[in-house]
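In what follows, a single structure is set out as structure tokens and then discussed.
A single protein chain has been removed from this complex, and every other one stays in its place.
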Amino acid sequence: MDAILLQIFNGLDKGSAYALIALGLTLIFGTLGVVNFAHGALFMIGAFCSVTLQRLLTLSHETLDPTKLDFLGNPSKIKTPYIVEWFGADAGNTIIDWSVPLAILFAIPIMLAIGYVMERGLIKHFYKRPHADQILVTFGLAIVLQELVKHYYGANPIQTPAPDALSGVMQILPGVVYPAWRVVYFCFSLAIIGGVFAFLQFTTFGMVVRAGMADRETVGLLGIDIDRRFTLMFGIAASVAGLAGVMYGPINAPNYHMGMDFLVLSFVVVVVGGMGSLPGAVLAGFLLGILESFASMREIITLIPGINQIIIYLVAIVILLVRPRGLMGRKGVME
Amino acid sequence: FTNEPTGNTVTLGFNVPQSGPYADEGADELRAYELAVEHLNGGGDGGMLNTFSSKVLDGTGILGKKVEYVTGDTQTKSDAARASAQSMIQKDGAIMITGGSSSGVAVAVQGLCQEAGVIFMAGLTHSNDTTGKDKKANGFRHFFNAYMSAAALAPVLKNLYGDDRKAYHLTADYTWGWTQQESIAAATEAMGWETVNNVLTPLAQTDFSSYIAPVLDSGADVLVLNHYGGNMVNSLTNAVQFGLRNKQVNGKNFEIVVPLFSRLMARGAGENIKGIVGSTNWHWSLQDEGSKAFVKSFGTKYGFPPSQAAHTCYVQTLLYADAVTRAKSFNPCDVVAALEGFEFDGMGNGPTLYRAEDHQCFKDVLVVKGKENPTSEFDLLEVVEVTPAAQVTYPADHPMFAGGNLGTCNPGA
Amino acid sequence: MNVRPDFSKHANQAETAPAFLSVWDMHSYYGESYIVQGISFNVHEGEILALLGRNGAGKTTTLRSIARLDDPQVNKGEIWLDHQPLHLMRSHQAAVAGLGLVPEDRRIIPGLTVEENLQLAQIAPPIGWSIDRLYELFPRLGERRSQEGVTLSGGEQQMLAIARALARDIKVLLLDEPYEGLAPVIVDEIEKTLRHIKEQGMTTVIVEQNAVRALQLADRAVILDTGSIVFDGSAAEVLENESLRAEYLAI
Amino acid sequence: MFGLEKKDLNLLIIVALLTMLAPFILNPFPTDSALAQFNAGYPDLMQRFVIYGIFAIGFNILFGLTGYLSFGHAAFLGVGSYSAVWMFKLLSMNVLPALVLSVIIAGAFSWLIGFISLRRTGIYFSILTLAFAQMSFALAYSVLTPITNGETGLQITLDDPRILGMSATADGSIPVTNIFGLEMRAATDLVIGPWSFTFSVGYYLCALVMLVAFYLSIRIFRSPFGMMLRAIKSNQTRMNYTGLNPKPYTLAAFVISGMYAGLAGGLLACMDPLAGAERMQWTASGEVVLMTILGGAGTLIGPVLGAGMIKYFENIFSKINEATLHSWFDVLPDPMENGLVWVLEHFVGAGWHLTLGVIFMLVVTFLPGGLVEGGQRIGRLFNRTKAAKDDESAATKPAE
Partner (left out) sequence: MGILEVKDVSKRFGGLKALSDVNLSVAQNTCHAIIGPNGAGKSTLLNCLVGKLIPDTGSVMFDGQSVLGRSPHEINQMGISRVFQTPEIFGDLSVFENMMIPLFARRDGAYRMHAYESVASEKELVSRALQMLEDVNMADKRHMHAASMSRGDKRRLEMAMCLIQEPKLLLLDEPTAGMARADTNNTIDLLRQIKDSRDITIAIIEHDMHVVFSLADRITVLAQGTPLVEDVPERIKGHPKVKEAYLGETAHA
């Protein structure tokens, strides 16, 4: 019983990552109609925002310590972060310890700026172009972003640990413990999802963007500057992806190709949810997360060998065959 | 024979992963190759040439020909690796191909070299198959393998954790993972451990939570992670997140074992690696003359110590050059003959034998542990034990290595 | 920049009242195809102008050019609406400046209900008729307010398109074949509406194949043929001029 | 001739000449010169050019004509390779039966997947094909290892039965793929002064197959069937109300392109008898999509150009390393040399992906029709300067 409960938690937790990435993707893909293969790269850049912040915070003042030798037999260097020098050891180390949550503040402006530049500089020219062209250009962009990150940060994963206070396990139900940060991630993604929904629900923004997607020209005729809204939408989507990345860091160490790892999966999630449907994307994210978790249970793998490898795709196929437009897709969107 | 060097230079092909998850490892391998070429051509401080037991190399290249090299990107895909090797052979006239950072690639390129008639000096490849089921006459492996890891680890694990343990394996679902799991399970069961479970995880898995969670109440008290690279970093991180290291099961501390370690990956795993036991082919902190010489020349040139991948690649290059020089011929068949049964020392792992039957090197294996209090960013592993070669040697017809056929050496057209 | 060009030497000298909407030497292209080839005409405040011509004459292109849509590109020429230089604007700015276009294929926005289609028109200022008032004018739309706009019948869609234009406070209404697909009774009704809003001071340009109907409604007419103006004068004149009608309108 | 119109015939002849003379054309630089790095005229790469050309030509029949964007075509390539290698293992090293089997198996497999996936359109179709291909990949990589040899890839070994051939050659090595005794690996070198050109049997076999494939694709493009496919892309509703059922047409296009992919996969295995699971991964499917769009989807020659371009970068740019760069700019003063090398280093060797990414972005942004459009623009530039001389006012003409 506990095992099943735990897998449900795992599923929710995995699902919240899927849902969050799919949410950003569907904002661009389902609402703006752009097949954005660079979305994974945005997620990755978010994660590297926290790597960068961590590096900035630990920028160090180097002194030579002649009593210790390094691997070549030279006096070794002692590093003291400037932060520690300025704020004292306690405060300084606490700031460093909390670098991931702090990175949220750091990442929002960066992601908005990246989204802005990306949309104005590139994507803008591709709204009317075929999806295939969008794929080519955003894939090219994804490669470029990825290679740049690789160039500066290397190919190995880089740990961005959660603050000490949140890195242990916590008791979520009697007898069931679960990693604290994963619980945080789950709550965080619910908050973001809720925020985005509220924004689109309680303002006319969502309707305008949807209308603009369906028929830019006519919306322009009604006096609405749709370009500006598209840009903003793109910025929001980029930020959602980025924040998903920032908070994901402590779960799995960021590396330069983590975006590509999620890309295909997030497309599957969006499509299974149904094009143009935000609730669909979120629902599909959680559903696939939970199913994936169950499929990785030993009992099930022994029953059907290899099921854990293909479960997501299998479910996607079944759902798309049973429900032509995914779980909650709207008619005519990218059919 | 293929690509017989006619001018006053000889070209070697360094085929390493430059893109993909193992790019950093590939970059380190490339550094080692460049260093080896420099040393062979008489540049630098000579590195291991000074400590190598065979003294025929004199810094004038190979057989008097200056060593040149070409590089390529394997992308850690067997197709791309073969394409890259093909171009080195067909276009650049490479006489020997070396490198790689995964067993799949090593086996694929080894097969190609056999067909094309050039020598393949494997880089980092740990699967039993490379010199087992898939061995080839033209291919040679200096790196150790899963069986040797297991043989070296088992006694240490028994010392550290006792002989009454229940092990839970998570295994990457492809050939390397399987051979390692098989080897470790066999070795640990031989000393009394019980394998309660083995769960295969998809290669593309990034979040291992749903595999780790069941470990909590499986009754197991040891978790063996048969993962490498990014998989290893993630599964280990997840295992620590779930609090496995602070758990008590069956009245014992829960332990995690990562049979194949590398320092680069250890860095990726950060804090989580502390106190975790595993095995490795070589580590820069070794204090023998060969290792010291290599670390010194590598460290001086690049500013940081070499990885085990760099070490094995460097050594392979020297071994090849040495074999050619001793054979006085670049003909692959002569080189094979010179390498088969070759015994040497001074390369960092003690006295070593290149066994003729399967072209596997037999040498000391290091059992290491994640260091609790690292003094620098490179000082992540401490050597727990150096398991002597004899203890990890197995008969050439061991069942885990059965099924292959070395064939005959192919000198090509 | 904000000075009105002196049209007197180009435009119809007979007109004395100041033009409200002026198009001067406008050249429009679809990619490489040169469609509107330098036309100039004026529309006065409160007047209805009929823009006539055969299929493919360039009527739609002219209206789209005035509305500053991305396609066609206006490579040369000036367009002024009530002292505002439309030719320097993009379509949404032109709309804010007071231009309303009812496009030829109605362009009801898919995925939006009738009511949402109307709401959409009232997001950007200036806002015109209230939605309730529009429902009064077109009761059918009121009945179907929560139906998806594109599933309306052809005539209903046309009503929605006109209603949507009126939902904004516009100075000039450009109508591209507003009667198309409408039952004669509805045409009557729409014509009544147009007269009604004309009385309230609306300036209108109407493109219509049913030339007679349009001419009965209009004060003035402009006839286009392969992208050039071949006639510019009073509507009555066209109705009377047999040869003109036969040559360019086939009636 | 060949039932082609003049324009198409010219294209075919040009392509035939280019492929036949490729060993010369692709090796423009003397072997020992610094620029020899850019030579691509060695058998393996030339084979890849034409084989991926076939793959892309086939893909274009589906995507370029019908607009159905499949993200799973690599699965058929992989299946083709596996079938061919199994033929080598079981039957003989003759490539002919291997090719036949790979086309048949890939055709059957694509029929199955197409039949199911084509029940949906647009992005839903793409994701269905992607899901099937990823499943095939995952299974081939691990669960089906007995058939596919998993991660390592299926190789021929000394112990294979090869009932119509021999398990091992007299001297104990693995026999070589051949066509009725003519070995694929056989090659002759032609040395002219400092130049050296290699003519390999394998390449010419691939080139011939590619020409046939290309010829067939021209026929398909110009046929009523091809026109129907374009009509489907343009307006399925009209298609239905004109009395045509789009489904069998799209399925036929899907299967044809699957068979092309299988043929390409089979040829890959013939040239180099190894079939790896990565060939089926989504990135491989993505690659053929990129090739087709890069070259110009829906054009005849575009996909081949795109394939050539991507493979060129993958194989040539990735091999340029720092040392090579230094050797090129040796003559420059040191600071300049180092500066230049520092900049270029990002784009070659390990940075070849970066170059590829930048090229993708540039091409698609500035040449919406792909490389073919680039060619057309250059052509038009010539024509225009010529026309402008004839008639100054030709630039602006009324539409009709």
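We just call them A, B, C and D in the order they show up, numbering each chain from 1.
The criterion applied here is as follows: a residue touches a chain if its C-beta (ideal position, glycine included) is under 8 Å from a C-beta of that chain, and two chains touch if they have at least 3 such contacts.
Not measured: the values here are computed from a predicted model.
> For the full complex, can you list every visible chain touched by the one that's not shown?
C, D
> From the listed residues D:146, D:181 or D:243, report the one that touches the chain absent from this view.
Only one listed residue reaches the unshown chain, and that is D:243.
> Would you indicate which residue among C:182, C:206 or C:229 is in contact with the undisplayed chain?
C:182
> For the chain left out of this view, which of C:70, C:105 or C:240 touches it?
Candidates C:70, C:105 or C:240; residue touching the omitted chain: C:105.
> For chain D, which residues touch the unseen chain?
Contact residues on chain D toward the absent chain are 3-5, 219-220, 222-228, 230-231, 233-235, 237-245, 248-249, 252, 256, 400.
> Write the list of chain C residues that the hidden chain touches.
For chain C, the residues touching the absent chain are 30, 33, 54-56, 60, 104-105, 140, 147, 151-156, 158-159, 177, 180-188, 209-211, 249-251.
The rule we apply is simple: only the chains that are shown with their structure count from here on.
> Pick the pair with more C-beta contacts: A-C or A-D?
Higher C-beta contact count between the two pairs: A-D.
> Comparing centres built from CA atoms, which chain ends up most distant from chain A?
Checked the centroid distances; the maximum from chain A is C.
> How many angstrom between the C-alpha centroids of chain D and chain A?
Using C-alpha averages as centres, the distance is 34 Å.
> Find the geometric centre of each of chain B and chain D from their Cα atoms only, then give the gap between the two centres in Å, rounded to an integer.
For chain B versus chain D, the centre distance works out to 35 Å.
> Mind pulling the chain C residues that touch 2 or more other chains?
In chain C, no residue touches at least two other chains, as defined above.
> Of all the residues in chain D, which ones touch at least 2 other chains?
138, 141-143, 353
> Write out the stretch or stretches of chain A touching chain B in their complex.
2-3, 6-7, 9-11, 13-14, 17, 68, 70-72, 76, 150, 154-159, 161, 167-169, 177-179, 181-182, 251-253, 255, 257-258, 261-262, 292-294, 296-298, 301, 306, 308-309
> List the residues on chain B that touch chain A in their complex, please.
20-24, 27, 173, 197, 199-202, 204, 206-207, 209-211, 213-214, 216-217, 230, 233-234, 237-238, 241-243, 264-265, 267-272, 284-285, 295-296, 299-300, 304-305, 375-376, 378-379
> Using the touch definition from the top, list the residues of chain A that touch chain C in their complex.
It comes out as residues 204, 207-208, 210-211, 214-215, 217-226, 276, 330, 332-333.
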